[in-house]
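A protein chain is absent from this complex, but the other protein chains hold their places.
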Amino acid sequence: MLDVESANFVFPNEKHVYWTVMIVLYPYITGLVAGAFIVSSLYHLFQKQELRTMARFALVASFVFLLFAPLPLLMHLGMPHRAFNIMITPHPTSAMAGFGVVYLSYLILVALEVWFSVREDLVNNALKGGKIKRLIFKILALGDLTINEETRALDHKVVRVLSAIGIPLACFLHGYVGFLFGSIKANPWWSTPLMFIIFLLSAIVSGISVLLFLFYLISWLRKVPYEDGVMRVLAGYLWGFLIIDVALEIMEVLSIAYEQMPEWQVLSYLIWHKLFFSYIVVQNLIGSFVPLILLALVNLTRLSNRLAHLFVFLSSVLVLIQVLAMRWNVVIGGQLLSKSFRGFTSYFPGLFEKEGLITAMIIFTIPFLLLRWIDKRINLFPPDSPLGQARSG
Amino acid sequence: MHKIEASVLKEKYLQYWALGICWTAKSIFAIRIAVFSLRLGAMKGSSRNAYIFRVFVLLAMFVTMALVIRGLLVPEGFGEIGFYRPQAPDEEASRSPVHQGKEVCARCHEKQFTMHENDVHRSVECEVCHGNGAAHVDARSKSLPKEVGYIFKELEQANCLKCHQRILGRPKLFPTISVEEHYSLVGVKVASVVCQECHDPHRPLFLDKSVREARLHPLIHPCSDCHEEKGIETKKIPANHEMVFECRYCHKPIATDHANRKHSFLRCTGCHQVHKETEFASRIYKNSSNEFCLMCHLKKPFKADAKIPMLESYDSHLDDVASSDADRGKRCVDCHLNEVIHDIKTLPKVSSEEVER
Partner (left out) sequence: MKKPMNPVTDSFNLERRKVLKSGLSTVLALGLGFFPKRLVATLKSQGRWYGFVVDLTKCIGCGACVRACKAENNVPDGFFRTWVERYTFLKDGRVIVDSPDGALNGFEDNPTIPRSLIAKSYFVPKLCNHCTTAPCVQVCPVGATFVSQDGVVLVDYKHCIGCGYCIQACPYGSRFLNPAGYADKCTLCYHRITKGKKPACVLVCPVGARLYGDLNDQNSEINKVLAGTRHAVLKPELGTNPKCFYIGLDQEVR
């Protein structure tokens, strides 16, 4: 019988929570990467023409998030100056060692895809402007400034090929994180074969949501009417993936509860007491249930475009919160629970520490600022789209 | 299964075979890389594909450089005996031990060591009470001044009670006390008196010989070891109850006699030291050293009056009663056993007919 109130016991070494909010942030950011990449591939590979406006933006957003993804990990490492050990001596039996190869190869792939995708703009910038600017862009364009139908066709073909290779690689990039948690037999909150796919699906869902959110934000800032096509397609995909994601998440917990597995006693206390607000309220009620309803209304009923936009925007915000809550519940929740199955520890991230909330917020904000900076130099939206034309410079 | 076996010959053969494969693969790899780069460089792309070609070259250069740098940075010998740096176990093993062990202490502190080895604290390492001796041994071996590496042990009740306090969870056969009860029993009226006033930590029970030389005895487990309630004495042991023995079950005549003498309030094991040897057997003997008796019977300032008959001084007692030098060398029990403890002169040796269940 579990009697946490009178007899809370954790192993002496478990009082500290070692994987902090930085480790919550890393899968969140790589989730945005994977999701944004999938959206861009929906256009480049699967030819969803409605997403043409968002395609390049999604790709560059994916790249920028990817650049900053290792930052929370570096903040967390006890020996950050040895961080490259993971690429020098990667242990083949360790899921975490996959980071080295997967991250690097995916970085190269997305960099290449971005390069091929913006090459024409690089060349255009290399042909006008100041001397230094022209030189920089000439180097970026690798010295070859030919633009014609053939190169355009070649560029598109390369982007398509890279998109195709990129999708399984993106699945790997985010799936390995899920597997990293799911393969830990010592922790009953983490150990499940479904973790790989749950993380992947929530990554896709978060990526679509962040793109929707940015789409609405930028359209609002540039005073451009919201494109219905983008909204309809993305709302459809978001809804579909969200259903599967939430279903798998619920099923995983439900099966342990139904089978009355021995760890259920302590897991149910974790869910209903320790994680009540973040899991039941934020992740499930507000973050899953409400968006599912809103998106069902958008996708299944004939709503006016205005209302649909509102619902989709709300859903995207709620889903972003849901995915963050899910990462928190998995990472932190799993460590609150003692492996003695007899108690819980507690965790507060602190504000100004190396792994505190302020650092987390800074790390999370920088990619968005960088995206804005890039957009000022290279048009991230097609020039013939309303968003592309209304650049605020 | 806790060991993995392999014959030496088979292992050596596999080792060489494996190393052979490794080196062949490595050289093939190195040659391939070189050829690959050369072919890339010689590739003639048409001018339309120049940038594609340059991308490829950049990529190839990056990958090659990454692999080369990685190869240079891999720690020496990594992976040869396992996926770790082979120097690591030796680095760990080369640390200096901190605890010395009692044999090292014995080199200088022979007197205490001999006392210690013959009494019940022989299983307690010196460093448990005195702290680890690394600094002390180091300073003494270098003949540094006495203050350097000086070990001192505070005489505090709490130190003894770390092991001997009666707290929840301690096995029943381990000697534990509650200070109030113990002091009340032996007539100590000041609760803060330290244990060392009566017990020498190196010779806590003043055993006159090592228990290891004592005879084997079944493991006795009196009812009172677990049951605090009085009057539990019954010979009808309930079903599934651990087999317990009160001394009087086998030693009835002497136990009955003891019950009528002055020391009747003491358990037999108070003087007959029992030390558990295995799960089922112990060693037992009568402790008859004088210091042992004097622990209770010598007057000390913190002891209550008139609880137990106490001597003002042992020497003056001997002056009173001893008529010769031989007498002065006797043990307390030589004169006082039969009258106040139990009379062994007149009682027959125990026989099997007298053993009751």
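Which chain is which? They are A and B, in the order written, and residues in each are numbered from 1.
Heads up, the rule we're going with is that contacts are C-beta pairs under 8 Å (C-beta built on N, C-alpha and C of every residue); 3 or more make two chains touch, one makes a residue touch a chain.
Model, not experiment: these values are computed from the prediction.
Of the candidate positions A:Arg82, A:Lys133, A:Arg152 or A:Arg372, contact with the hidden chain is made by A:Arg82. Contact with the chain that does not appear here is found for just one residue of B:Ser96, B:Ser141, B:Asn240 or B:Asn260, B:Ser96. Here one chain is not drawn; of B:Ser123, B:Asn240 or B:Ser324, the residue touching it is B:Ser123.
Considering B:Arg107, B:Lys153 or B:Arg170, the position touching the chain not shown turns out to be B:Arg170 (whole complex).
Interface residues of subunit A with the unshown chain, by the touch rule above, are 1, 3, 6-7, 9-16, 18-19, 73, 76-80, 82-83, 85-86, 88-97, 99, 180, 183-187, 190, 334-335, 338-342. Summarising the interface, subunit B meets the missing chain with residues 1-6, 8, 11, 14-15, 17-19, 21-22, 25-26, 28-29, 32-33, 35-36, 39-40, 43-46, 49, 67, 75, 78-85, 88-89, 91-99, 101, 121, 123-125, 127-128, 131-132, 162-163, 165, 167-171, 174, 279.
Simple rule for what comes next: only the chains that are shown with their structure count from here on.
If you check the complex, the residues on subunit A that touch subunit B are 84, 87-89, 91-92, 104, 108, 112, 115, 119, 141-144, 146, 150-151, 154, 158. Residues 47-52, 54-55, 58-59, 62, 66, 70, 73-75, 78-79, 83 of subunit B are the ones that touch subunit A when the two sit in their complex.
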